[in-house]
Each structure stands twice: as structure tokens, then as C-alpha cells.
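Note that this complex is displayed minus one protein chain, with the remaining chains in position.
We just call them A, B and C in the order they show up, numbering each chain from 1.
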Amino acid sequence: MTTDNATPGGAGHNAARLKELFRTMVRIRAFEETAMAAHQNGEMPGPLHVSIGQEGVAAGVCANLRDDDRLTSNHRGHGHALAKGAQPDAMFGELFGRESGYCKGKGGSMHIADFSVGMLGANGVVGGGIPIAVGAAQGLKMLGSNAVAVCMFGDGAANRGPFLEGLNWAALYKLPVLFVCEDNGVAAFTATASVTAGPGVSARAESLGVPATGVDGNDVAAVDAAVGRIVAGIRAGSGPHLLHAKTFRWTGHTSTDAAAWRDPAEVEAGKARCPIARLRATLFEAGVSGAECDAMVTEAAAEMQASRTTANAAAWPAGAVAYDDVQDTGAMKWQA
Amino acid sequence: MTTDNATPGGAGHNAARLKELFRTMVRIRAFEETAMAAHQNGEMPGPLHVSIGQEGVAAGVCANLRDDDRLTSNHRGHGHALAKGAQPDAMFGELFGRESGYCKGKGGSMHIADFSVGMLGANGVVGGGIPIAVGAAQGLKMLGSNAVAVCMFGDGAANRGPFLEGLNWAALYKLPVLFVCEDNGVAAFTATASVTAGPGVSARAESLGVPATGVDGNDVAAVDAAVGRIVAGIRAGSGPHLLHAKTFRWTGHTSTDAAAWRDPAEVEAGKARCPIARLRATLFEAGVSGAECDAMVTEAAAEMQASRTTANAAAWPAGAVAYDDVQDTGAMKWQA
Amino acid sequence: MAGVSARVTLNEAGRLAVLQEMRADKRVWVLGEDVARGGLWGQYRDFHDEFGAERIVSTPISESTIMGAGLGAALVGTRPIIEMRIFDFVMCAMDELVNQIAKVRYMFGGQATPAVVVRMPHGMWRNSAAQHSQMLEAWFAHLPGVTIATPSTAEDQAGLLVTAIRSDDPVLFFDPKDLWGVEGDVPAVIEPIPFGKARVMREGSDLTIVTWSALTPQVGEAMETLAKDGIKADVLDLRTIWPWDIDAVAASVKKTGRLLVAHEAVEVGGFGGEVVATIVDRLGPQNIKAAKRIGAPRVPVPFSPPLENEIRVTPEKIVAAAKAAMV
Partner (left out) sequence: MAGVSARVTLNEAGRLAVLQEMRADKRVWVLGEDVARGGLWGQYRDFHDEFGAERIVSTPISESTIMGAGLGAALVGTRPIIEMRIFDFVMCAMDELVNQIAKVRYMFGGQATPAVVVRMPHGMWRNSAAQHSQMLEAWFAHLPGVTIATPSTAEDQAGLLVTAIRSDDPVLFFDPKDLWGVEGDVPAVIEPIPFGKARVMREGSDLTIVTWSALTPQVGEAMETLAKDGIKADVLDLRTIWPWDIDAVAASVKKTGRLLVAHEAVEVGGFGGEVVATIVDRLGPQNIKAAKRIGAPRVPVPFSPPLENEIRVTPEKIVAAAKAAMV
């Protein structure tokens, strides 16, 4: 969901806004579930990283962004793309390697991009989006825009060098960039806490001159409110900020990873913190019925199923496409 | 100066120890001045980075190290090497590219190493020594040694990714490593403060789980005392520590850089904080006469001049040497 | 049962080799992401149980430090196996590899012994796209200070890993990740296989085909097709590209008069150029009838199966290139 006006969510949530957040989350959930089903059914090649359980972060952050705000994402980026305004048809097309995909089938799940809505691309390299986001912010500032750049990354990425370099850089040049650490507690097959020293990502950010805010990433209203405030500040010239959003990944690292090593009790507890269920309860209190929520869920499932069907019927890219988009000068030509 | 016993300096400095610190510092100063003269006189090829004004850090740190403690250094490493126990003959030999040099003339000023005294090498890449030092510490721990690793780097290096990665790593595995940030306020031709955000290197370290201590690097007794305490702790298993030592670089970045952009008043003030002059005053109070200090200065100058002379007379490496030490398998052979 | 060989996959062959060497030499250890859980590819399965957290070190996602710490630990006398998970991530650790590991021994005049093995599973693997499929082994032939292993069989994976672990040189070990599942016979005691000796895949007199790493099965198929068509190829798997078996290739081309180098990597700037240039100079162009290369076109690796297939070097393309060399 991308609002026209980047309304700061902080100033009293109304039911309409909460419903939009709910819709974004259930669309992400439906996308991921549909993608997993397609992957298990052999419709999709390559690895698949889904973000089930983490929908609150993508939805809450992107509700505060305009189309000309830029976003860099990571390997687990479907939710970010959808929330930023990407279309499921072209996303499924890309997942399935079809010509109809955002990247004509050249990128796949880990490289979805939609520059038309400011989605500058997922990334197969952990932390790879950090310097790109700060550069985008620097470019925007130079061009006199008041758009912001948002950088989504996982807790695992905070152990890579670009974290230090990028945050120092952003603070130094006072760049309009929001760093979002989507902290699901795990990095691939390892608990992040077991490979991370010190008091945490917010402290790291602050030591680099970037103010930080912690939020429960599974409370989408809280994310929305915090990001609303923060993005308004960044847009007004406050400089960078880091949002540390605690969340939980329901699945294994990839859709073929059963994550058998995780403590089942911990997984149960994590799932109990479902951001969608939580918002549903809030909506109920605000007078939005369960039936209305169910309708959104059903609609989202149908939408994603339709996109899956469309993508499955889409054409494969022609061989010549493999030779396009490399470079202008010195490109190889395709020979039939 | 390398002590047999790694006596912690904290427990009351006596005049003998202070004299040894003085001797180390004046030897470093004499080495650097002699090297600069030789460079200006065309005796030495390649770039030269001297550490005049920073002697207190090298001397105070290394006074607490054993030969089997390891040290990684940076491009401004002569003082570190000398203080760790390297010999000026082989150092000048290396500076002059002679066969008698530590590296047979293959490394030069930026790559001096003396593995026999635990000096694992200077480094031409800013921050390059950080991961090497943590690895050395990890290896030492694995081998059951209680030796420590020390990593010397400049304030400029704290803006490179390896700083974050290396400190997190050291804290995580509780490695016996002391990080020493030799903060001379400049990085090449740029004031480090102008490219560094946040509260500073100690805060960065602490955010990564590495405790930090600040010290006036131009007060060698204070450095000695602090490092004595810290290294004793590290040796006893406390895990890593960072020492932030403020100091001042008297010269330009390289010996051919006049550093005309620096504020002359600032340079004057910096020179007034000379670590050698300061210790001389302390020694005087402790009953060591100016004449005794002068004798050490004269002796050091003579020692370095002699090494310079020896090195100038030393043989150049034979052509075949260029082909040695590449690798065992698959090495090119020299053809006369 | 000592001395009896077992039929195992290439992945398992490598695992057995490291296991044997770690049991024999306490200085050998492994560091990399997720290795305590057996590694991304299961190549260290059960190691953590046997060797513990001190020797099977699961690391943060800190490639620079994985590489650089491996070097530091080697400099104090341990013998690390640096596991890089997927080759493409080595790009995050190139200073440590190129400026440090490859150079310390030389820069320090022989004082340093950077005895590390850097394992980097590489190549195309099931539509992993541009950032998880690269084959840049050629780069490192151009980098003084390192040796380069590029096995393609379970036997070679085992024997070359043993050599790599025992070597005092930094060894860049390119695990062929598309071939984890190919099987071979690995003896109970794995003997080292020397670097720089090619493996003869087939003898023939018409044409020399040189290959290595993950393209070997495709070349194997192609050589059978060629044989059916009456073209008898002399086929060599280099197994290591630095050092590489110049003598064997030269002898073969002397016999056949024709050379085709086939590799999975991009043809332009690939190691095939080195092989051709070396052999042409050694034998003299006049003594050669054809010297050709086949590799991928100069494009990043695309995701979509038909696109990936489009740029793959297939048995059919190898057959066509071989036939073009016969004219």
C-alpha cells in the first residue's frame, strides 16, 4: 500500500487506515503462501525465501512512502515489493521466469525490482542494499527532491561491514534514509544472537550517529505510527534514522528448509505473535467485523491465485532476451 | 621494548621502566627522522609514512607485550615494529630495498614484518590488519597459548567495514585481542572528524560488545599503565578490549606531503604535546637528569644512523629473489 | 574394512577427505556460516559433534573477516579451511584474499605461511541467477600466490582436498556445486592427488578437448556423441587450473593437431584463452590445424530456465564446436 500523501500514521489511527494495513498484510501473506505452494508444486525454479510472519514490517513501513520514495530490499523481499506498490502479476511472472515478469525472467525471486514505484530491487547479497540505499538518498538530495530512501535488511546483515560504512555515511551527509532492520532472530540456519555481540543493532546505529527507534514489528499499527513520525522528520531534513523491528519468521530459511533445528515451543510462541491475527483483533474492537476481514483474506488469496494462474500461462522469454540488457557498448549479439 | 615478563605497568611506575619507555620513544623518533632524511636524500624508493609525534602509543602498548604476543600494524608501522622488538638494521635494509631487509627488499616500508618477535606485518590497506589480528587471536586461543594479539590502526580505519566485523567477531568468541586506535585526527589529507559521524570509536566498540578505554596517547606512562591492566585482563581470559589513544601526527601523510592545508596553530599546539618532551619532564622529577636523557637521544640517533649506513652498504637482492616466496606448487622459475 | 572403497557422492567424498585430515591433524579447523549445522551443502555434516565448537566455527555473516581471520589463524600456525558457502560471496572478501592471503608470503620475504584452503562452491546451480552462479576461476590464475583446484569427480574431490589441506600454499578450492551428487569410489584411506596432473577422460587421435569443473559431464556426453560420429577425441580434465598440465595438453595436441577448450565460465577472458595461447606458442601455430574455445556468452547468468539453457554450454554445442575444429 502506497498512500498519495504519506500521511503520518502517528496522529490517531482510524479504521480505514488500519484496514488498508490489514489488506496489505493479508496480500503479502497470500502472495507468500501461493508462492510456496507453487514452489512445492514445481511451478517455480530456483530458491524461494518467504516472509510469512513478517508482514507487519513491510506494511507498516511502506504505508508511509510515496511512489518516488526509493526502497532497497534483500533476499526476502516479496513483502517489501508488494507493500511498495509492485503488482502481483509481474511478480509471479518473475518468480516463474516468464517474459511477463518484472525483469523479463532474468532475476527471479531474489531480484524483483519495480523502478516505476521506487522499488530499486531485492538483493541476493546480505547487506548489499545498504550502500545502494545511501547512494540513492544522496542522489535524491542532490537532485533537490524531498523523497526518502528506505533500506530493508535482516538482523544477519548487521554483522557485515557495509552496515558500519553505510550508517556512518548517511549520518555524515545527513541523508534522507531510513534503515529498517527486520529482526526475525535468525540468519539462515543460525540464531542471530549466537553470532552477534554487543547490545544490539540500535546501539550500533547510535554509535554511528544514526538515531534509532525500536518497535514491535508484529504490531503493524505501531510500526506505521513510528515510521510516520520518522519519515516526516527525515523528509523535513532530520537526517537518517534506524528502525529496529522485532518480528518472527514462521518458515525455514528457504521454502525447502524445514528448520528442524528450531525449538518447536519457540516457533509456537512466535506464531502466536502473528501480526495479522493481532490487527484483526484490533479491527474488531474498532468495529470492523470478522466477516469483513475474512473477505479481505479471501480476496487476497483469489488475487494471488489469479496472478499465479496468469503467470503460469505467460510466455517464456525468447532466447534472445538472454543477450539483452547487458550493456550498450560491447554487448554480445544473439545468434539464432 | 619487549619485556620478558609482561609486567603490568599499572602497579607504580618506577624510573627504570620510564627510562625504558623513553628509550623506546627516542629510538622511534630517531628511526623516523633518519628515514625521512634518507628519503629526502634519495636513498629510499617508494612512499614513506612516518609516525613522529605518535611514539607514546607504540612504546606504551608494546612495553606490555611478550615476543610471542602477535601484532598487526598499518602503513605507519615503523614505531610499532621497533617497539615490538624489530631490529633497525633489518628495518632500514627493508626500507632501502636491500637483501638484508626483513622481507629481502620485497616489501618496503609498508610491509615490514618480523615474525620472530611476533610482528605479523605492516599493511598497505587501511583496516587490513583487523581481521588478521582477530584470526591470530583465535588461532592462539585454539593452540592453548595465553599470548595475545594486538591490532594497531588509525582513526581513518574505523570507517571501514572490517572494524565492525572484526570487533563483533572478537567479542563473540571472546578472543585475546587488543585493538588500538591510534587517533592522530587525520586520515591522509582529510581531518577524520570531517568524515566520521557519531560519538567516536569507543562508542562503536562498545556497541559491538568490546569494552573500550580512552587514554592520552601522548602520555606514555598512562598508555603503559592502561595497557598493562588491559593486557593482564585479556591474558586472563577477559576477551577483547579497545584502546582509544589520542595523539598527533607532526608531519604530512607521506614524507613528501607538506600538509599545507593544516592550520599552523593546530600543528603548533599538537607539537607542544610531544610525548617525548613530556616524559622527559616526568623523568626529571623522578631524578633522571637531562644529560641522561640527552645521552639516550644521542645514542638512538647514532644507532639509527649506523643502521642507515649499514643498509646503504648492503647488497641489492639478486634478480632470482623476485621469483622466490610466491608459492610452493606452481611457482614460476627464474631464468637468468 | 581399511582399503576398501565406498561408492559415495562428490559431496560426501569431500566430507570424508576433510574428516580424515581433521582427525590426523589437530591444527586443521573449519570456519564459515552455518558450518556447525553441517554447512549449507551438508559438506560438514556431523563435524560439530565430533570436533566441537572450537574447530567447527559457525561465524557471523562477515565474509571479510571469515577470510581474513582464516589468514590470521594460519599465521600463528593453525590450518584453517575457510568455507565461503557460495563463490559469489567471496566478492565481499576480496581484499583479504587478493591483497592479503595471496601476497603475505611474498611481501614478507617468506616469513608467512598462509596455509589456508578457501572452499568456494561455484557455478550454475538450478536457476540461482546472476549473484549465485558465477564461475570466475580464471581470475585467480592471473593472481600470483595461489593454487587453484577445480575437480569434477568424487575421487578427485577427495584426493585434491587432501592435497589442499596438506599444502602450505593458499589453495582456492572450487567445489563444483552442480556436481555434488555425482558418485565415485573413494578409498578408506584417501591419498593426495598432486596438483597439475590432468585426468584422461578418453584417448583419441582426432582432436584434443580440454575441460574442468562442472562442464566435465557435458564434455563426457559430447565425446561419446563424437565417437559415434567417427571423431575420436582425446579428452583431458585439468582438475587444477593452477598449476595446470601444460605437458599433457601439449603432447595431446601434438598428436591430434586440434584443440578445443570447453568451460562453463564466460568464454571471453576465461582460462580457455590461456590454454590456447600457451599451446599455440609452445607448438607453433603452423603445427596446429585448429585452436578453439567454447564457453558461455558474455552475459550475467539469467534466472529463467530457458534463458539459463540458452547460455549454458551443452553437449550439443560442444559437439558443434568440435566439428567446427575438424574442418
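As a working rule, a residue touches a chain if its C-beta (ideal position, glycine included) is under 8 Å from a C-beta of that chain, and two chains touch if they have at least 3 such contacts.
Remember, it's a predicted structure, so these values are computed and weren't measured experimentally.
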item	value
Selected residue (touches chain absent from view) among B:60, B:107, B:135 or B:209	B:107
Option from C:53, C:277 or C:320 whose C-beta touches the chain left out	C:277
Omitted-chain contact residue, chosen from C:41, C:106, C:180 or C:195	C:106
Identified contact with the non-displayed chain, of A:24, A:168 or A:307	A:168
Interface with the unshown chain - residue positions in subunit C	88-89, 91-92, 94-95, 97-99, 102-103, 106-107, 129-131, 134, 136, 138-145, 242, 265-266, 268-274, 276-278, 280-281, 284-286, 288-293, 298-300, 302
Interface with the unshown chain - residue positions in subunit B	45-47, 97-98, 101, 103-108, 110-111, 123-127, 156-157, 159-161, 187-190, 194-196, 261, 316-317, 319, 321-323, 326, 332
Residues from subunit A at the interface with the omitted partner, ascending	70, 72, 101-107, 111, 113-115, 120-121, 123-125, 128, 130-140, 142-143, 149, 161-162, 165-166, 168-169, 172-173, 324-330
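As a working rule, only the chains that are shown with their structure count from here on.
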item	value
For subunit B paired with subunit C, centre-to-centre distance based on mean C-alpha positions, whole Å	40
Computed distance of Cα centres, subunit C from subunit A, in Å	36
Centroid distance [mean C-alpha coordinates] between subunit B and subunit A, Å	46
Contacts with two or more other chains, residues of subunit B listed in rising order	161-162, 165, 168-169, 172
Touching two or more other chains - residues of subunit C	59-60, 62, 64
